[in-house]
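Shown here: the complex without one of its protein chains, the others still in place.
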Amino acid sequence: MNPSIPLLQKFGYRFSWVGMIGLTVIVFWGIVALIAPHIIPHPVGEIVDEDYFGAMSSRFWLGSDYLGRDMLSRVLMGARYTVGISLAAVSIACFSGVVLGMTAAVIGGWFDAALSRFLDAMNSIPGKLSGLVVVAAVGSSITVLIVTLAVIYTPGAYRFARALAVNINTMDYITVARTRGEGIFYIIGSEILPNIIGPVLADFGLRFVFIVLLLSGLSFLGLGVQPPFADWGALVHENVGGLPFGAPAVIVPSLAIASLTISVNLLIDNLPKKIRDRSA
Amino acid sequence: MENLVEIRDLKVEATTDSGRCVDIIKGVSLDIAAGEIVALIGESGSGKTTIALTLMGYTRSRCRISGGSVRIAGKDMVTFSERERAGIRGTKVAYVPQSAAAAFNPTKRIIDQVIEVTRIHELMPVEQAKEKAIELFRALSLPDPDTIGKRYPHQVSGGQLQRLSAAMALIGAPKLVIFDEPTTALDVTTQIEVLRAFKSVMKAGGISGVYVSHDLAVVAQIADRIVVLRNGEVQEVGTTTDILSRARHPYTRQLLAAFEPRPRGDEIVVTGREVLLEVNGLVAGYGPLQADQLPLIRAVKDVSLTVRKGRNLGIIGESGCGKSTLARTIAGILPPSTGNMIFENRKLAGTVRQRSRDQLREMQIVFQYADTALNPEKSIEEILGRPLTFYHGMKGKKRDTRIEQLLDMVHLPRSLRHRRPQELSGGQKQRVNFARALAAEPKLIICDEITSALDTVVAAAIIDLLKELQRDLSLSYIFISHDLSVVEAICDEIVVMYGGRKVEEITPADLKAPQHPYSKLLFSSVPKLDPQWLDSLKLDPELIRTYGHG
Amino acid sequence: RATSALAATPKSGGHLKAAGWSASTADTLDPAKASLSTDYVRCCALYNRLTFLDKSGVTRMELAERVESSDAKVWTVKLRSGVTFHDGKTLSSQDVVFSLMRHLNPDVGSKVNSIAKQITSVRAIDPLTAEITLANPNADLPTILAMHHFMIVQDGTTDFSKGIGTGAFKLESFEPGVKSVAVKNPNYFKSGGAHIDSFEYFAISDDNARVNALLSGDIQLAASIKPRSMKLVESQPGFALSQTTSGNYTNLNMRLDMEPGSKADFVAGMKNLINREQIQKSVMRGLAELANDQPVSPASIYYNAELKPKAFDPEKAKFHFQKAGLVGQSIPVIASDAATSSVDMATLVQQAGAEIGMKFDVQRVPSDGYWSNYWLKAPVHFGNINPRPTPDILFSLLYSSDAPWNESKFKSTKFDGMLVEARGLLDQAKRKAIYDEMQVMISEQAGTVIPVFLSNVDALSAKLKGLEANPLGGQMGYAFAEYVWLDG
Partner (left out) sequence: MSRYVLDLIAVRLLIAALTLLIVSFAVFFATAMLPGDTATILLGQAATPEAIAGLRSAMHLDDPAYLRFLRWLGGLASGDLGTSYVNNVPVAQLIGGRFVNTMRLAGITAMFAVPLALTLGITAAMFRGSLYDRSVTILTIGVISIPEFMVATAAVLVFSVYLKWLPALSFANDVTSVWQLLKVYAMPVISLTFVVAAQMIRMTRAAVIDTLSTPYVETALLKGASRPRIILRHALPNAVGPIVNAIALSLSYLVGGVIIVETIFNYPGIAKLMVDGVATRDLPLIQSCAMIFCVGYLSLITLADIVAILANPRLR
């Protein structure tokens, strides 16, 4: 059996240690994102090292980057952008995708058909390309990035949620709610959503990874957060020249990304479960 | 060692969500002789399926055998390794599941699934296995035995599928076959055919059987001995005749009593005879509209009926005759193609959307499957509370009180309010389902087969409840069922449907003498508690040819 | 290291694979339209110019035998005889007329249209003599003709996809945005012709990928690598670097006709705030020479060595900003990957500004469309200027009042007058005196900060010999294919 956390058990929840680890890492990065400006040892833009791609040392815990800037400071500040932008974008994408998907499933008919075709059309254009076009057209700012990433990933979330909701929509309890005369918002919010939330969250986790990746992909194509700041993906990219030397400047942000995405998925796969006893 | 099966002090425990262990079978002992058929009966959740499955050395996930022994032909299934058990499954002991429809893999042809046992255990060459399967199909009086195997599960009827799953169990020539409620989901006319087929095949092969059911009348036709279970314990064991005629245990008596038909007495004080609902020339169905503005599949064809205040209308007919479709049309879920409805002297629009909130409130529908009619993610409190808030704007304390009243009304403990549907038994779920309809304070409740999935005790309790509530709240019911005794017990008028049409309308007084031939067939197919009933039953072959569906 | 191979005798044969850094479907073999270095390299392999610049910046004759004038206004070009195009046709003065005049036709979309405008007519005098008439005297014409765009193509050519020229290589295949393959031209007019048998050229836009392709042996030359990749190349045996400091620079422009550049103190402050040493050391890792806010590079004979770079002096900068009343105000600075290293430079300025209370809002914009949308337009932005062979071209393109690319909108009638005066002078010493003064004027008055001249580093396999630096740019002024050979 799964070892679980006794404290939560008291409140009627079971929470596996794997999920706990995930949560801890996420909370850690969340806190870092919040307090980063106050704890960074050097300003992110300042060149403090004579050398570049410096190794870890007591002065620069995580070495220095391609310009000789302090990597620790840059990674800590990068958390703000990666965590902030990705989380915001994935939340918007999943929220709108799921709401639209459920609505389409419930309303059906031409609304469903039109929306599905439209979003299919959007989905068929590769994300990096639409990102490229949008950012080239309206410039790069945090808001633009969030909205663009969200728009790119909405159709996918829609497709996924709609498929789930269509199944739920055939259940009798939805019919019951309808014959009661309930409105669409009650039906999607209170009847359908609780039944698809599990897979939707799992999808959220995967989509989060994709958004972090796309963000770094955009920085590869020269778009993204404004200097001197950089998200982790951009940090990896700008320092990828240090790879042959095994520079921490490229390894550390990669690890940071992996730690965050893995944790989000571990947490989602191991969310606290309410303990329900059939015979209790 | 003369008994084929010897179960000694069997204990099965389950691990609950919180990691607690609960005993679900508490020391059951049981013998089955070679060639004997033993029935396990008892209410839902009494452990019938669990015991039956231990005979194959199998328990559902999160359960395990915690003590005792299950010996089959001298070998203890409990101590066997998983590999040894697999060797016995299908060859020595075989299982006919409760719902054949779910037990067949929808993507594979029937014949491949039927002969799979022979391939797994390498019993015989494929060709030979197929021939044997066809023989079995014939023995089980399946139509087109040579070709039926080439079909997919969804291409045959429920009754046929149930017999096919028996063939699947019999192909490995097992010594013991376990039938888990094989006829519960079938209508009476089909049930007879299936029971007959089972009985003759078992007799012919001298096979032992375990027959799990909640229906005493069915069990009476097929079993040599009956084991009565409750809460994972054996209450009483005896030969079929003994149990039926000389039951000692009070619970057994209760089961028997519940089976006694209790026709609707005249104790109901009917205040008026005004018309509540009038339905005229209703046509409804599924699929795209045809040139004549009617749907492709017409499930309800020109049905008219009247429900009066304080009186109940029963609708019976075989599976697929359009009962549910009619109910859904009246409830506004499925818009009618033609015909009109008048409710409380006002015209009733075809769809829910066009009906007023009051009209919706005054007519409630209770679905057949409580499992799918209750949202698994909501607590009982939320389920019952929503119509209260929605129709009556109740909140907070007032709503809580009312929820408790409703739970009292349907005889459910108040402590249940925080549970979720999957934590309730079938009967409890159906009561919640019904309480939700009551919460709206309706004038008419359409009950679509609400007792079909329940055991007789619980079903009888629900019928009593309906009657009681009708007295207190002056309701009317439309009561849909394939089970004649239930309809008889509660309805003032009965409509018999066949193939989407209303073939006859009868009052309980004429019950014993229906006019329409189909009604006659239907009425005569209801099993009796008499063990000889099935063997002595002679149905008009002409009727069967016209209305049966082999 | 590249120079050590010079003494060796060239070997014939072999297939050379080399990679530049940018390519797109816009790749062209039309010299007039050439815009990317890849285009230059291909054109140099396929065509010839009338003149070219050698490694020390001296103008030499190529297709022309002589380019002469008595007044610097009417020039006579005498062509070499017996030069044939790849398709067998003989080069004639008519081809020269066509090749030069097409730059004046707006339909051609020539990149040197504005320079070509000083040509009023080109006439064929006889099959091997052409006469070029200029609007105003310009003693630099022979050098101007050495620009890559003025390659000689065949008279009447409209379809350039065949790449028919007089060059050392004949085109075998060309896919825009993918690659080109050319084989040695056996009838090349220069004795000996090219050393290598065939030449494959393409672009790898990712810097690390380009270096890795070289190190793995897939290519023999990776053009223009980043300073940071040098360490890796140096650490591997069998590879060499070739460094060229030409006149290429990335500059910060402050438009003098707009806030905040219209405040003289802002411009002065910025010139003090830019840390040239740090740019040279940290951003360019030493691959740069300090510059002094004017465009003539130290490699040029006209370079004013007296003019010293301004010192990094935040206090003085602060004084100027305070005087301009700009402290505390947020000033947008536009940078882009399109202008080499501009983002890093901007970050340095931003950091230095932060220390004296100046807030610079660095906006990195996409490279895509940078030149048409931001460059010359934004109040404070970065530019990147490729080397030009003469001060006259630089000044008239970038600093005269009517210059098409007057980045800071610098206007001075005195400057304009001096430009015209120097242009007509055939006496080099007199011109240098005038150019010296003009360099001082730009450095003091224009709204441009030119912190450093960027070096170009090409990485190559040690087997590739004969590559020399050239003031026109990396890859031997883009013309290496004709001169290099493969050893072993």
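Should a chain be cited, it is by its letter among A, B and C, assigned in written order, with residues numbered from 1 in that chain.
Following the convention adopted for this analysis, contacts are C-beta pairs under 8 Å (C-beta built on N, C-alpha and C of every residue); 3 or more make two chains touch, one makes a residue touch a chain.
Quick caveat: nothing in here was measured; it's all calculated off a predicted structure.
Chemist: Name every displayed chain that the left-out chain is in contact with.
Modeler: Taken over the complete structure, the missing chain's partners among displayed chains are A, B, C.
Chemist: Using the document's definition of touch, tell me which of C:325, C:357 or C:404 contacts the absent chain.
Modeler: Looking across C:325, C:357 or C:404, the contact with the absent chain belongs to C:404.
Chemist: Which of A:96, A:130 or A:190 sits in contact with the chain that's absent?
Modeler: Spelled out, the listed residue whose C-beta touches the missing chain is A:130.
Chemist: Who touches the missing chain here, B:80, B:152 or B:533?
Modeler: Once the missing chain is taken into account, the touching residue is B:152.
Chemist: Which listed residue (C:72, C:101 or C:213) would be found touching the missing chain in the intact complex?
Modeler: C:213
Chemist: Touching the hidden chain in the complete assembly: which of C:42, C:86, C:111 or C:423 does that?
Modeler: Per the contact definition at the top, the residue touching the missing chain is C:111.
Chemist: Spell out the interface residues on chain C facing the chain that's missing from view.
Modeler: Per the touch rule, chain C residues meeting the hidden chain are 19, 24-28, 33, 35, 105-114, 161, 175-179, 202-206, 208-209, 212-213, 215-219, 236, 368-369, 371-373, 375, 404-405.
Chemist: State which residues belonging to chain A touch the missing partner chain.
Modeler: On the side of chain A, residues 18, 117-118, 120-130, 132-134, 136-138, 156, 199, 202, 205-206, 209-210, 212-213, 216-217, 220-221, 233, 236-237, 240, 243-244, 250, 254, 257-258, 260-262, 265-266, 269 touch the unshown chain.
Chemist: For chain B, enumerate the residues touching the unshown chain of the complex.
Modeler: These residues of chain B touch the chain that is not shown: 53, 56, 58, 85-91, 94-95, 97, 99, 102-108, 116-117, 120-121, 152, 154-155, 168.
By our rule, only the chains that are shown with their structure count from here on.
Chemist: Looking only at which chains touch which, which shape fits best: line, ring, star, complete or other?
Modeler: line
Chemist: Round to the nearest whole Å and give the separation of the Cα centres of chain A and chain C.
Modeler: From the centre of chain A to the centre of chain C is 44 Å.
Chemist: Centre to centre, by mean C-alpha position, how many angstrom separate chain B and chain C?
Modeler: Distance between chain centres, rounded to whole Å: 87 Å.
Chemist: Per the centroid of Cα atoms for each chain, what is the distance between chain A and chain B, given in Å?
Modeler: Once rounded, the distance between the two centres reads 47 Å.
Chemist: Show which residues of chain A lie in contact with chain C when the two form their complex.
Modeler: Those residues of chain A that touch chain C are 43, 45-47, 52-53, 66-68, 132, 135-136, 139-140, 222-223, 226-228, 240-245.
Chemist: Across the complex, what residues on chain B touch chain A?
Modeler: Residues of chain B touching chain A: 15-20, 22, 331-333, 352, 355, 357, 360-361, 364-365, 367, 369, 372-378, 386-387, 390-391, 419-420, 422-423, 436, 440.
Chemist: For a test of understanding, state which residues of chain A touch chain B in their complex under the given definition.
Modeler: 1, 9, 14, 171-173, 175-182, 190-191, 194-195, 273, 275-280
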